[in-house]
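Once you've had a glance at the structure underneath, I'll fire off some questions.
Only a single protein chain was left out; the remaining protein chains are all shown in position.
By letter and in written order, the chains are A, B and C; residue numbering begins at 1 in each of them.
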């Protein structure tokens, strides 16, 4: 095993957490991500294969589904991003491409994104200051891409709270946007 | 003291202290600055724009053209603030504007004496001689006299925010119509937003005395608002102006969160810009009363009758003990009776109608007109011409003018709909073409009675909710007045004295007559020539009068005369709100490289490269200039080894069975036959044949490439490839995704690059020159098992690699490289050294790929394959892009090595005149080459490839540079490429 | 009637009874030598110069609505000649020289105000590009000046130098640039043309061309057929629509550009500034309003109105550059139709139809070009040869690969 120490997207050795009023905004670095895109003509095969890997239905348009070990969300026509705990799945992309074989193109995305988990009462009031998604219609299991302070982000309604994936290199700008909006609201 | 003993929606139990022009006054919660000043006996509040005439309030709302003040001080100083909308708060400070030395004595009031010379458009006819005097003399005087309030140039210390709201129904205006509509929709469970610009909902109900059922208007309002507030599906936004109706049901709104406070609470915004996405919208914006033009109708104390009534009813403030009303319709009589009821003396109601109704408690002068007024700083008397031709003088301190009501149609016209004329009310009402999803109800629709407003609001809400599948029941609505509109249009009293139409801009009836005389007769010409309607009220109080006068002069109907176009914003919106949080350093996001933290520790100097911050150079102790640092970084790299963070280059993962065939069409050069484990330089053309971007494509597997783009073009290139994939060749099996951020990538360059890498690359991977030659690539592991990608490519011209690891390990990797490289004196280098080395090597970059150059210009003409159909190939063959004397990329070496060659210099023959005719090309990139101990440059020269060895001038008259340069190959260093193959 | 200070005083003392119409409203004649379609700035200027400089007669300007109602009545009033390419710079410098003598020439005060224009620099690459441009300007006989950040700070101390996302690193100034009272330009040319016998016919819409065996004989209008020896089209915002009536497809897309004006303020901005790291440029009018704009909305539109995202983008730029703007209020916003050509540069050329000439594709650079555009179009109409400074503005440059692409954006109009 190599001996290089990772940094979080906010350039720390431990995740940053902010509690502002009723909401808590937590940097969540411990996720491995890989994009899965169906090969042309292999859409069905890919869906089936991915579903069995997930142990759950593959997510439909703008949806997120949770499997026993892994979860996934829709990012475009026949394209999904698969999530799994980083410690157990650092090689997620390799594993997926082995399992999906010829029917999909798999690309490692773990470090393309920074993830923030936002929890607490009134997060709707926070997100109406951040992006144009209709939070009232963004029920559990919804996954939409939207723009937060000029940054293209995925906004996912989880079991408790909202997960935001933003471009990793802009982690500090996104963190600033989330926390300053929270202070403005609460 | 003109505060009435009783009444008004003010909290008399509390006193608020404020200052106007340094003078202390007291008011009550519920007051506006205007009502509080009137209550303190202050009628003079401002000066007009052109003639600097003394002015008081004309209205009680956001349409106020006269009573504009500078509110607050320092960085918070806010010019042109309507005293009629400023909610009084403790410690408020306001100053009058556009007056010097003081509001009471304004030197520029001299303009009023000269008014006869300063008629509409006079300035177009003079100030032409001598030409030079315009900027030097005339214009500075005009500019100083013009303008209204002033801003401090200090940064605004307050925060602003933005947000997004969604609803089934947006109700614009919370008067009787809006509240009835909101109640109807709210009870039906629809998602409703109710927005009102006032700090107290209710609209005119706050200013009227009549009852709804058994309740006062204010009580009914309070009850409805309370119910609405209790509904989770209803959102009430007071202090919120809907300022624009945009496409497809999108509305712009500004909520004034903190303007009623001395300063906003910490971290809280002053205002919020809401972008409201609505399925339907109901405009219940009410109507605005219009004045009548007569001689000297602009004196402090003369205001619209509804404003006079509002000050008395809502704020218990009367501008004077004795007042009169001048009207052409019944509503003026309502003002008079309300004032009487409040104990204000009404000297007379002057009614232009011969058949004017009588009024209990006040004399009605039927068929009479106000012909003049007196009182320079405040109204003292009005002169009335009676029906019998005799004239009478009335001593009054205030005059309420009732010229009829204009429905507030502005938002119905924001998508270029035009209002239509309605004779019954003598006003324009909303036309047939409304913004998508909008309906109108109440006074805004021309239905002026409270009964009509209530029922119009409720019925419209039910109708438009039905369109979107929501059925709503009719609410129980209270009995309310249902007075008919009785009006005989009357616009202006004849006479030779000035009668004001546009109060703020000082446009009088005379000016309209002059415009007509000079053939500025279209409403647009009228507006632009006289500035009628161009004041901060956007013509709300002035346009109708102007139109009516022009219609009279041309003999056309008012409808045929038409209106000018209503444009957003409905009322002026602060720039801060429209910018929201994106100010200062937060103007745009910042992208940081994986080695940013480490580079900061090294004391690196950073530079903005697009959104990225990159290390520009790494100064060391004792280095006095940036050049010292950069020269050191270049020499150390070329002598041993250097490391540079190149993560910012775009990376696109290209997979699929047709990946190679796809790239073969994207790049002008061939890619079909690139072997797995190899990298190739690629040049992309735009379809018009001009070079778009360059980079490398590494083939990691038969069906897997990693494409790099320049930092600047990462996004456009990805977009371009998706276009080709989805629109041009939809059945190619290709999948694309950006991996720019996923991998931390470092260039390791210099003779010792391999030795350094061999220390961290895991032993099972052979990176010897034979096993891993120039332009090889592969997936490897480093530092004991970390997955990585290695590319043997060189931008510097040295033996070089680019190594990529997952971004989270980028920081650790650069530290490890530095540590492992100590024995080679490894040097981190920044973008400057990178730039120097690429110029020394003659590599094209952004300055050369400037969107105007072809492959041929860049010396890569032969790369454009004619054996295949690739994007841009065909149009790159056009004659204009293939001239024998066309531009070619070449190198330049100054005859005197110490002489600077400047990027942006132009090339001319020695001794040739500095004229465009002699322009032979230009220098694109230049630097000092520490290796060649000389300045060097590259750039484009006409037929440059045939001019090797010639000497030209690189001239930059802009900077005073003029250097003799020899034309050389752009490849200054290692032209044979031995180093990078070593 | 000649305008002068004395005249103003004389009229003031005699009740302003002597002022005559600035232009007549004649009925169209059956036949003219030259008809100009479009009573905007360019059309009126063309007619003016045809009559004054090229001694042409029997000229009519036909306008669908009211004159000056196109982009000359709806722009941000900036004049400048700070162009890079040989195809452009001599033309815009010719235009600037005409502006400098315009008011005396047509006896109308259009408030030509050479208060200077400053393009701010925020990166080294931008400086390199501006140096290249500034030198091109000087080589073409225009004026240009490179300013350091400190010099910029001295002239505009209130810009954001200390807390900026993209720091100001200098600027390229053209002191002879400035602003003009835009409506007055249309009125001045109209009055000057009218006084030289040109018929200005308002409320007369062209509905078609009468073309007989490859020769344009005149135009069908809402007021009947009007014959002409030559027809010149100068209908910015409607170029494609009008030329389609002659069966032509143009290298043009029509886009909306929004512009903005603030409430009146006491003087704060000395000249015209353009932000180099965002979409924002601004000047202050003599009335005191800050007149500003930014980028086009980016989609084809004839609607003369835009949408919120671009409004916000422009004003974010304004606040980033000038943090004191926060409490200034936006008074009015509007949209104009920009005929965006495929390389960002205009067309002044003959068409393949004899007697039919075209002037258009001005993108959002049309106002500053008004005098030279009129002069050069008049030159082409009168002599059938292009004016030297406009010789590159040909239709066939796209087919031949001789684009004049200042920004290097290629054949995508919304990027120019």
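Quick notes
As a convention for this text, a contact is a pair of C-beta atoms (placed from the backbone, for glycine too) under 8 Å apart; a residue touches a chain by one contact, two chains touch by 3 or more.
Methods note: contacts and distances are computed from a predicted model.
For the chain that is left out, the UniProt protein name among "Dihydroorotate dehydrogenase", "NADH-quinone oxidoreductase subunit N", "ABC transporter ATP-binding protein" or "Sarcosine oxidase subunit delta" is "Sarcosine oxidase subunit delta".
Counting contacts over the entire complex, the absent chain touches A, B, C.
Touch with the chain that is not drawn comes from one residue among B:267, B:395 or B:722, which is B:722.
In the complete complex, the hidden chain is touched by one of B:869, B:885, B:913 or B:978, namely B:869. Of C:107, C:123 or C:412, it is C:412 that touches the chain left out of the display. Here the missing chain is touched by one residue of C:254, C:284, C:345 or C:389, and it is C:254. Of B:130, B:232, B:484 or B:730, it is B:730 that touches the chain left out of the display. Residue-level contact of chain B with the missing chain is found at 246-250, 277, 415, 436, 658, 661, 687-688, 715, 719, 722-723, 726-732, 868-870, 873-875, 877-878. Although one chain is not shown, part of chain C still touches it, namely residues 240-241, 244, 249-254, 298-303, 307, 309, 342, 398-399, 411-414. Although one chain is not drawn, its touching partners on chain A can still be listed: residues 61-62, 75-77, 79, 132, 144-147, 152.
The criterion applied here is as follows: only the chains that are shown with their structure count from here on.
Centroid to centroid, with C-alpha atoms defining each point, chain B and chain C lie 22 Å apart.
With centres defined as mean CA coordinates, chain C is found 49 Å away from chain A.
Chain A and chain B, compared by their mean Cα positions, are separated by 32 Å. Listed for chain B are residues 162, 275, 582, 586, 588, 590, each touching two or more other chains. Looking at chain C, one finds that none of its residues touch two or more other chains.
Chain B makes touch with chain A in their complex at residues 159, 161-166, 191, 267-269, 272, 275, 277, 581-582, 586, 588-594, 596-597, 611-612, 647, 653, 655-658, 703-704, 731-735, 737-744, 781-787, 805-813, 816. If you check the complex, the residues on chain A that touch chain B are 1-9, 11, 29, 35, 37, 39-41, 79, 91, 105, 107-113, 128-129, 131-134, 136-137, 149-151, 167-174, 176-177, 180-181, 183-184. By the touch rule above, chain B contacts chain C in their complex via residues 49, 75-80, 116-117, 119, 122-129, 131, 134-135, 139, 142-144, 146-156, 158, 160, 162, 244, 246-247, 250, 252, 273, 275, 414-416, 510, 514, 517-520, 522, 524-525, 528-529, 531, 534, 536, 538, 565, 567-569, 572-576, 578-580, 582-588, 590, 607-609, 686-690, 692, 846-847, 850-852, 875, 878-882, 902-906, 914-916, 918-919, 922-925, 955-959.
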